[in-house]
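Apart from one protein chain that is not included, each protein chain of the complex appears where it belongs.
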Amino acid sequence: MIEQRRADGSLRHLITLETLRRDEIEALLQRSQHFARGIGERPPTADTLQGVNIANLFTEPSTRTRVSFELAGRRLGAEVVNLEVQLSSRVKGESMLDTIYTLQALHFDVFVIRDAEPGVLAHVASHVAPRVSVLSAGEAHLSHPTQGLLDALTIRQHKGSLEALSIAIVGDIRHSRVARSAYQAFRILQAREIRIVAPPALMPDAQEFPGCPRFETLEDGLAGVDVVMMLRVQKERFAETAIPDGDEYFARYGLTPARLALARPDAIVMHPQPMNRGIEIDSAVADGPQSVIRAQVSNGVAVRMAVLESVAGGLTR
Amino acid sequence: MIEQRRADGSLRHLITLETLRRDEIEALLQRSQHFARGIGERPPTADTLQGVNIANLFTEPSTRTRVSFELAGRRLGAEVVNLEVQLSSRVKGESMLDTIYTLQALHFDVFVIRDAEPGVLAHVASHVAPRVSVLSAGEAHLSHPTQGLLDALTIRQHKGSLEALSIAIVGDIRHSRVARSAYQAFRILQAREIRIVAPPALMPDAQEFPGCPRFETLEDGLAGVDVVMMLRVQKERFAETAIPDGDEYFARYGLTPARLALARPDAIVMHPQPMNRGIEIDSAVADGPQSVIRAQVSNGVAVRMAVLESVAGGLTR
Partner (left out) sequence: MIEQRRADGSLRHLITLETLRRDEIEALLQRSQHFARGIGERPPTADTLQGVNIANLFTEPSTRTRVSFELAGRRLGAEVVNLEVQLSSRVKGESMLDTIYTLQALHFDVFVIRDAEPGVLAHVASHVAPRVSVLSAGEAHLSHPTQGLLDALTIRQHKGSLEALSIAIVGDIRHSRVARSAYQAFRILQAREIRIVAPPALMPDAQEFPGCPRFETLEDGLAGVDVVMMLRVQKERFAETAIPDGDEYFARYGLTPARLALARPDAIVMHPQPMNRGIEIDSAVADGPQSVIRAQVSNGVAVRMAVLESVAGGLTR
């Protein structure tokens, strides 16, 4: 496993939350809260990263996460360049590593990478120059650390410490990087209980998510929880399950007001987006008073500002 | 119809020119003129929109209009982010409205939207937070308000008030958002006469363009006019007409020097671009002394600066 810290203990890369200590995550969340603004408020700007060069390397389409990192960098004064890696270098058969060496030679300081292939992030991080940081913006089904942080931040804003909370993660856990990073964040922050709720075919392997009670029905899984974290389900996954289509998925696993009523009355509802309304979530819930889904998006920029500042803030000194 | 003004009467959205008053359009044109520069001059820059975040959302390809809005925003100090909506969120089946809520949560203040589907703009405008403005960059065949304003500005620069002028709009009026917005602008500015000139199959429905004399030949339509505004014709439209191909279209509706000679000798020639040279317009006219086609492009940036400043200038206070 790649070492994410510098010799002085400061954060250099962020590829997984798994190896972070509680105090490191707490510090990132505290700094994120400093950057967080409600919808309708002015976003904060600063020149902390002036002269820092950030490359956004997305090999899968993702408006939301790409723009979130772009805004986070620009609002701190950095130069951000978007590179459609799969549309340019890769079409000529260039190796990822040569691309990375090239970007380094162009004096990029931070590489924000989304890639569908497991291990690419750590491979890159183990080859970049000491000055360069690598941030994951989503890696295969494995990891999406800034999403895990923004989920934790959103819960803390509404519920305070996670130690007293029961949290249900619901849906296609098996293929979800969002679920894995959320689990890691919540575990390190010592959430009281992290439940996973999924159809049998979409449950993760037995050794994954240690310590998490598993539920195969929403009714059982949601009973009494403080936080309901829904996941996006891909239609292509239905073929792996006994569920024929979106209507049937909704009938069995869709979050409706009636099912949400099984959770604590003050439970909050989260979703990483984009949502399949009418498949994994009812619009009445998605847009209802318990939903904090839009706050998650705002928190995403705040978390990415904190992470960027943390890994690259020292470069301008 | 969506209300485009705030409670204090100031302009918040610009989706259609149809409901604007003459004094509102005059004020926008006067401010546009302040930003207008001839080709070869330095464009003006300012920091009026510093800290304002603009999202360029184009679901149809359009280099010209997208870049024009991008430059307008950047030259006023705003942050502008281009989002290829159809290439990212939409491919995952995300609804436009969720995209909008997300962009709002990312603290974008202005959404510049081009969309092929009628009603999307008003739908978005009726759902955004009070702080957010929605600007049309082209809506289906219905509306392209900043194009209408830049056309009016260009005419005023060359001819002064529109009240004494006869203006011919020529070509595929039926499918043209450019024609509709130009008509609205010219009508509100009380142009003396707005003629529409088109093959029968490309004429708009009878109740549209009220008060406009209709002509089915260029020879009749151009006689004595002050302004000739040509439209782009799509080759795919020929199938709807009795015209087999581009050569025949040019023979019957192409603007040649001989036909232009039927207009007033000081008539100006306009085209929204991109031009089909040799189909709707002869190069001798497009590049000739009466053409103001390139000035239209420059005026596009000036008009968009005025509109952006008008809707978002108050946000920085």
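As written, the chain order gives the labels A and B, with residue 1 at the start of each chain.
Basically, a residue touches a chain if its C-beta (ideal position, glycine included) is under 8 Å from a C-beta of that chain, and two chains touch if they have at least 3 such contacts.
Model, not experiment: these values are computed from the prediction.
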Identified contact with the non-displayed chain, of A:Ala46, A:Ala129, A:Ala164 or A:Ala242: A:Ala129
- line: The one residue from A:Met1, A:Ala105, A:Ala206 or A:Ala239 touching the chain left out of view is A:Ala105
Statement: The one of B:Leu17, B:Ala152, B:Ala267 or B:Ala295 in touch with the missing chain is B:Ala295
Message: Across the whole complex, list the residues on chain B that are touched by the chain not included here.
response: 37, 39-43, 45, 61-64, 66-68, 70-71, 74, 273-277, 294-298, 300-301
Message: I need the residue numbers on chain A that touch the omitted chain, in ascending order.
response: 51, 53, 79, 81, 83-85, 87-89, 91-95, 98-99, 101-102, 104-107, 129-131, 315
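Everything that follows uses one rule, which is that only the chains that are shown with their structure count from here on.
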Task: Determine the centre-to-centre distance between chain A and chain B, using the mean Cα coordinates as centres, and give it in whole Å.
output: 41
